[in-house]
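Only one protein chain is missing; all other protein chains are in place.
Chain IDs A and B follow the sequence of writing; residue 1 opens each chain.
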Amino acid sequence: MGLGAYIAVSAVLFAIGVVCIVARRNMIYVLMGIEMILNAANINFVAFNRFNGDAMDGRMFAIFVIILAAAEAAVALGIVLNVYHLFESIKPGDADLMRD
Amino acid sequence: MDDKLQKPFYALLGVVTLGLLGWGASSAGAQGVAFGLFTALTLGGSLICVWERSVVRSAFSLMGTFTGVAGLFLLLGADFLAVAQILIYVGGILALILFGVMLSPPDLAERKLSRVLGGLALMLGAVAWVGSKVAGTVTWATADVLPEPSTKVDEIGVGFLDPEGYVVPFELAAMILTVALVAAVYIARRKASDLTDPRAEERA
Partner (left out) sequence: MDFLQFNPEVDFKLLLAVPLIPLVGYVVQIFFGRFLPRKGDWLLTAGMFATMCITVLMAAKAISHGFSSSEPFFHLSKDVGMSFSWFYQEGKDAADPLNMTAGLLYDGLGAAMLAVVGIVSFFVHLFSTGYMKGDKRYHIFFANISLFTVAMLGLVLSDNILFLFVFWEIMGLMSYLLIGHFSHDPSTPFFHRWATWASKKAFLTTRVGDCCLLIGMMMFWQNFQTFQFTELWRLTSEEVARNGGEWPQWMTIAGLFIFGGTVGKSAQFPLHIWLPDAMAGPTPVSAMIHAATMVAAGVFLLGRTFPILSPDVLAIVTATGAVTALFAATIGVTAFDLKAVLAWSTISQLGFMVAAIGTGGIGLVAGLFHMVTHAFFKSCLFLSAGSVIHGCHHEQDMRKMGGLRKRMPLTFLAMGISTLAIAGIPMFSGFYSKDKIIQAAFMKTSLEFSGAQAFACFALPVAAALTAFYMFRMMFMTFAGEYRGDVAEGHGHGHDDHHDDHDHHIVHSEDGGIAGGHPGPVPHESPLPMTLSLLVLATLGFLGGKFWLADLDILAHSKPWFMKLVSPEKMYPGIELMNGYGAQVTDAMLKSTYDSAHTWAMIISLFVASAGIFGAWWIYGPRLRTTGQAVVRWTWTIVCLVLAYLFGVPLVGSLIEGADTLVVVAAWIIGLGLLGYVLMRTTKWIVGVFAGLSRPAPENIADGFGELYVAVANKYYIDEVVDASVIRLSMLASKFLRWFDETIVDGLVLLIGRINRSGGGVSAWFDQKVVDGAVNGVGALTQTFGFIARLFQTGRIQQYASFAVAGGLAVAAWLLLG
């Protein structure tokens, strides 16, 4: 399969991730959408790496992205739990203390 | 109305999957079938994730996405990355999300189908439009004959520790992980003041 097929998959995954973040009224979905977007980015990294001489750089970046994703997930989950504790809700729109 | 659309949605997913498999088989044989399968797994999982009303189902469907991406990594010759993807995403992050799901209240009424479908249409339309524009004009410099993919794991370890390579980002990543995990523990920790049982006061 050519590079374009992978990029197309990555693009569609990215689009679905954005919809997941924006359309659902739940912080967990926001988290999951972010994971999708990161995965889409990873597919691109690895695919371009593969089709551009297989010089390891893309793969290394993918690994760093995975590491950051893991850290982000842990912190985000802590935030979600704290938000729920404070606002009795995990709707992103309800955490609006900083508004105005 | 939601429940009526459930079956057509999954039916559509099945049709798309079959279409993908067929298109893969026709274009690249066995490898194409594998590509179609993994693509269907990835995109189908994420679509179910967006579509489904229940967070638990969404989270489990996300497992399909992660597994599919791992399969695509395999197809791209990145064996180690595929294994790490499965280990970290499916074994770690997904478990983490499931914990979050368990610790937060279910809210089955929050999904607005119009928003999901509208968003999907908008975004996929945008992607299709950009793709059509790009596919026509941009050409990527790709090698005609792909080299054998390297399967040695130790290359990655050497890359991490090579002073010419990625030792600084590696250390930074280690630092970020440590700090993030400590911060996560700190944020999620319940304060001592929160630990008092409100019922104890009522009893008193």
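Criterion: contacts are C-beta pairs under 8 Å (C-beta built on N, C-alpha and C of every residue); 3 or more make two chains touch, one makes a residue touch a chain.
Not measured: the values here are computed from a predicted model.
Student: Specify the shown partners of the omitted chain in the complete complex.
Tutor: Taking every chain of the complex into account, the missing one touches A, B.
Student: Just one of B:Leu5, B:Leu87, B:Leu113 or B:Val130 touches the chain that is missing; which is it?
Tutor: B:Val130
Student: Where the complex has a chain not shown, which of A:Ile21, A:Ile43, A:Ile67 or A:Val80 is the residue touching it?
Tutor: A:Ile21
Student: Would you write out the residues of chain A that touch the absent chain, in ascending order?
Tutor: Those residues of chain A that touch the unshown chain are 18, 21-22, 25, 30, 92-93, 96, 98-100.
Student: Of the residues in chain B, which ones touch the absent chain?
Tutor: Against the missing chain, chain B presents residues 123, 126, 130, 133-134.
Basically, only the chains that are shown with their structure count from here on.
Student: Could you state the distance in Å from the CA-based centre of chain A to that of chain B?
Tutor: About 7 Å, centre to centre.
Student: Taking the touch rule as given, give the residues of chain A at its contact with chain B in the complex, in rising order.
Tutor: 1-6, 8-9, 11-20, 22-29, 31-32, 35-36, 39, 42-43, 46-47, 49-54, 56, 59-60, 62-64, 66-75, 77-82, 84-85, 90-91
Student: Looking at the complex, which residues from chain B come into contact with chain A?
Tutor: Residue list for chain B touching chain A: 24, 27-28, 31-32, 35, 39, 42-43, 46-47, 49-50, 55, 58-59, 62, 65-66, 69, 72-73, 75-78, 80-81, 84-85, 88-89, 92-93, 96-97, 99-101, 103-105, 107, 110-112, 115-116, 118-120, 123-124, 126-127, 130-131, 135, 140-143, 146-147, 149-150, 155-156, 159-160, 165-166, 169, 173, 176-177, 180-181, 183-188, 190, 194.
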